[in-house]
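Dropping the structure in here first, questions after.
One protein chain is absent from this view; the other protein chains keep their places.
This part shows subunit A:
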Amino acid sequence: MIIRGDEPEQIRLLRKLYKPGNYFMQGNEAVAYGALFAGCRFYAGYPITPSSEIAETMARELPKLGGYYLQMEDEIGSIAAMIGASWTGFKVMTATAGPGFSLMQENLGYAVMTETPLVLVDVQRSGPSTGQATKGAQGDFFQARWGTHGDHPIVAVSPTSGQDAFWEIIRAFNIAERLRTPVVFLFDGVLAHTRELIKIPDVDEVEITYRKLPQNEEEAKLPFGDPHGDGVPPMPLFGHGYFTHVTGSTHKENGLRDVYTPEVHDRLVRRIHRKIEKNREVYEKYEEHFTDDAEILVVSWGVTARPALGAVLKAREAGIKAGLFVPKTVHPFPGERMRELGKRVRAILVPEMNLGQMILEVQRYVNDDVLLKGVNKIGGVPLTVEEILREIRGVA
C-alpha cells in the first residue's frame, strides 16, 4: 500500500520545478504550493471567490507532478470525490469560501465519522449568505467547529500571513494524516489576495507525515479499531483485497453498521473524540509575544493577528505592558494556556473581523475579574494597527 506523493520521483520533480528562494505571490498561491510540498496529489474543487486562485494553481501545477485536478459540478461533489480518493491513498485537498463551506458540511461530518484524512481550505469571506463575495472576514470560526451535525471533534488551523500559510498548510496535512481526520484550514479573503514575499524552501526542509497503514491482516480487518491504543486506527486502503466496508452510519470496529446497540455508538464516537483530545501535542500550536510581563493581553487569530502585533509593539513603545497570544490551531482551542495567561493579566482584548466569535472561546477560560472586550470590525476591511492600539490605550 502506498500513499502517493512521497516517492523519490516526486522529490526529484518538486526540486526540479520549484527552486528554493524568494517569490512574490498571493496567499492563495502559497497555500497551493505548500499543499504540493506536503504531498497533496489530488484536488477536487468548485470555483468560488476569494479561493479560486488555489484551484487555478493546483490545475496548473498538479499535472506536472503527476497529480490530479478535478473540477467538480459543485462543492458537495468536490468533498465527496476527495473522500473517495483519500481511501485509495491520496493526500487530498479542496478549497472553498463561505457558501461552499456550508455545502460541504454534511460530508465533512462523513469524513469525521469514517476517519478520512483530508484538508479543507475555507477562504473566509463576508456573510451571511452571499454577503460581500470579494471581501475578507473571519466569520466562519464556529462554522468550522459546529457546521456539521452530531457530536464531533474538529481540528482547525489558521495562519497569519502568506508565508505562514505555506508552512501551516503542510502542518494541516500532517495533522490530518497523523490523526486520520479531516482538518479545516481557516484562511481569509484578505491574506488570500495579498501579494507578499514568500520563501520557498528546499524539499529537505519540509517534514511530512503519512497515515498509519495496517501492518498485517489482523489490523486490516479492523479499519475502525484501536490496536495501538492511541485512538488512531491504521487505514486499510481500497484496492488491496481487504474487503473493507466504510459507512457514515455507526459502525463496529470491523466497519459493519450497527445502529441499534447503544454501546457501539458510544464506543465509536467517544474514541473519535478521544483521539483528538489525547493527541494534543500533534496539533496544539500558538504564538506569544511579550506575554511574560503583560498586563493587557491581546488575543487574536488569522489575518487580524498581524495588525494586533503592530498595535502591541506600538503600545510597548508607549510604555504600555501589552502582550499578544495567537492560537494557530484554533480548534481545539488552546484553553489551558489561555487559562494560565488569563490569570496574569488585567484586561484581554480580542480583535476579530466579525462581531465576536473567538472571544466566546476566550471567555470560557478567563475569570470574571478580567476585563474582556472584543474589537470587532465587519464590512470586508481589515482592522488597522491604530484601531487596535486605540482600544489598548482605552484599557491601559
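Points worth noting:
Following the convention adopted for this analysis, a residue touches a chain if its C-beta (ideal position, glycine included) is under 8 Å from a C-beta of that chain, and two chains touch if they have at least 3 such contacts; residues count from 1.
By our rule, contacts and distances are computed from a predicted model.
UniProt records the chain missing from this view under the protein name "2-ketoglutarate ferredoxin oxidoreductase, subunit beta (KorB)", selected from "Taxis protein", "2-ketoglutarate ferredoxin oxidoreductase, subunit beta (KorB)", "Glycerol-3-phosphate dehydrogenase subunit GlpB" or "Glycine betaine/proline transport system substrate-binding protein".
The chain omitted from view is touched by exactly one of A:A80, A:L297 or A:I359, namely A:A80.
From the set A:L13, A:V269 or A:L313, the residue in touch with the chain omitted from the display is A:L13, counting the whole complex.
Screening A:R257, A:R270 or A:R364 against the full complex identifies A:R257 as the residue touching the chain left out. Among A:T49, A:Q132, A:Q163 or A:T247, only A:T247 touches the chain left out of the display. Only one of A:N107, A:Q138, A:T209 or A:N354 touches the absent chain when the whole complex is considered: A:N107. Contacts to the hidden chain, counted on subunit A, fall at residues 9, 12-13, 16-17, 42, 44, 63-64, 66-68, 70, 72-74, 76-78, 80-90, 92, 106-107, 110, 238-249, 254, 256-257.
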